[in-house]
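A single protein chain has been omitted; all remaining protein chains appear in their positions.
Entry: subunit A
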Amino acid sequence: MSIATTQKKGFGAVLWDYLTTVDHKKIGNMYIAAGAFFFLIGGLEALIIRIQLIKPENDFISAGLYNEMITMHGTTMIFFAATPILIGFMNAIMPLQIGARDVAFPFLNSLGFWLFFFGGVLLNLSWIFGGGAPDAGWTSYAPLSLQSPGHGVDFYVMGLQLSGAGTLMGGINFIVTIVTMRAPGMTYMRMPLFTWTTFVTSILILFAFPALTVGLFLLMFDRMFGSAFFDVALGGNAIIWQHLFWIFGHPEVYILILPAFGIFSEIIPAFSKKRLFGYTSMVFATFLIAFLGFMVWAHHMFTVGLGPVANAIFAVATMAIAVPTGIKIFNWLATMWGGSITINSAMLWALAFIPSFTIGGMTGVMLGAASADYQYHDTYFVVAHFHYVIVGGVVFGIFAATHYWYPKMFGRILHEGLGKLSFWLFFIGFHLTFFIQHFLGLMGMPRRYWVFLENQGLDTGNLISTIGAFLMGLGTIVVLINVVYTAVKGKKVSGDPWDARTLEWAIPSPPPEYNFKQLPLVRGLDPLWIEKTEGKGKMTPAEPVVDIHMPNGSIYPFIMTIGFFIASIGFIFQVDNNVWLLAVYFGMALALGTMVVRSLKDDHGYHIHKEDLEREAD
């Protein structure tokens, strides 16, 4: 009924619907779509980098443009592709897994999305309006970032500030949702692992992002208002930026990988037809990783000259992280042990993840040995390491989640043949690209250089690496084709196409806007599986059919974001001409004014009535 009406809506109505929506499922879709868009841009930049490095002393792009490419590639991939796509899955799936009807603050959720999206747009506008994109690396170390001419780095600062605020809101929202909105019977120790990792990731966001915010503020004032926090000549200290960046930066890599761990911890039990091995130790390991993750940031700074004591402490803490990570690896293996395993696209990504990520973890421990890191630091060895963890861990996780949850989110199943094709292209391309880079690095090829010289033993390795990159590109294109094909012609599926275990599979696909007609009663871990083994096959409701309270959509988040967006542009250009301060005032007034209106106007939402609910079929 409601689906039929959506289909008849015109384009304008659909657009308005998405601009104003506060529904976690639609916001999740938007996060994933926008993240995928930025993933393509970042991928294009990666290919350009690899073309430049295909042969010695290539002049495909200039040195300056090369610096812009690596900076934009890294920044885009971390902040605007990987993070938002994962937040998208958290939005789309986590409330379903705990039996909630929405997140705790639907309005904030929408605001968080728009801030992220316009942050990404702002960053990319630097190509056109910034006199060149930012070029100081995704780490933007001072004093390089202070010296960088043009407005590139200013766009970096304001773009990340906008999207960082959005991410922080998302994190707080998820924490409150998980603490307060679990269905009856859903105790903490019955929560699925993906919900657990969402929870812990959100805590990391809560504590890590403020460090970035502070760092960016200091950089902003140094670049735009003549302060000297990082300017050594005026008594500042450039190392403070590095600390602030990595106090944020290392937890950020766990913000990326923990949700991926969560995804695999859902997929592996579902397709092994066994409950997750060592559930309790998985939860414990997640917390331990988060805890240790805050005490290792200086391993990115071993060569800065912190002194042997500091280096030793951080080296030991770094290596300690391998322990909880190892626990997880063994738990996944033990989950599959003796299970009846189905190998489909989602499971293929999960299986490939285990060895790929383990290699990345191993090189991580190698890098963590402070004295050895003097050799590895800033070589292609580091590039190989973090791509093994980020691509082999996070991107594999994202593709796995896409195949696993697509039926839940859109009611259609992705094409298996295309899924397998994309997997093999990407998987082979990935190892071709990055495995050889370990050796390039060990042979001394430095990172972030735009050319290398002939006859130093680097030629073949780089050629192979570039070929691999194109295979990954092909794999990604096949995934896109698969999504388009499925959207048009894909097979429709029931609510539970995988015969899975957790709550999200107990409701129709795609879920109705209120998710659960009646909140379910949870009787243990893997609640749906419990009902299946006891012959019932569906959840017992914990309440009668009653009116459901829903929040109203709102355009305010969008308007607020536009306000902050305009103000950010004003901040960037007021350096050249004071007139731009008008944009700052106007943008701030728009944003703050909208906040005032929102605070003063009561909005009680609406109810979906019991009678309408009863009329809709089960």
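The definition used in the following text is that a contact is a pair of C-beta atoms (placed from the backbone, for glycine too) under 8 Å apart; a residue touches a chain by one contact, two chains touch by 3 or more; residues count from 1.
We adopt the following convention: contacts and distances are computed from a predicted model.
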UniProt protein name of the chain not shown, from "Linoleoyl-CoA desaturase", "Alpha-ketoacid dehydrogenase subunit beta", "Sigma-70 family RNA polymerase sigma factor" or "Cytochrome c oxidase subunit IVB": "Cytochrome c oxidase subunit IVB"
Absent-chain contact - pick from A:Phe207, A:Phe439 or A:Tyr514: A:Phe207
Contact residue for the chain not shown (choose from A:Leu19, A:Met224, A:Met295 or A:Ala369): A:Met295
Selected residue (touches chain absent from view) among A:Leu15, A:Val179 or A:Met362: A:Val179
Sole contact to the chain not displayed, among A:Gly10, A:Gly307 or A:Gly417: A:Gly307
Subunit A, residues in touch with the chain not shown (by the definition above): 175, 179, 203, 206-207, 211, 237, 239-240, 243, 247, 294-295, 298, 306-307, 310
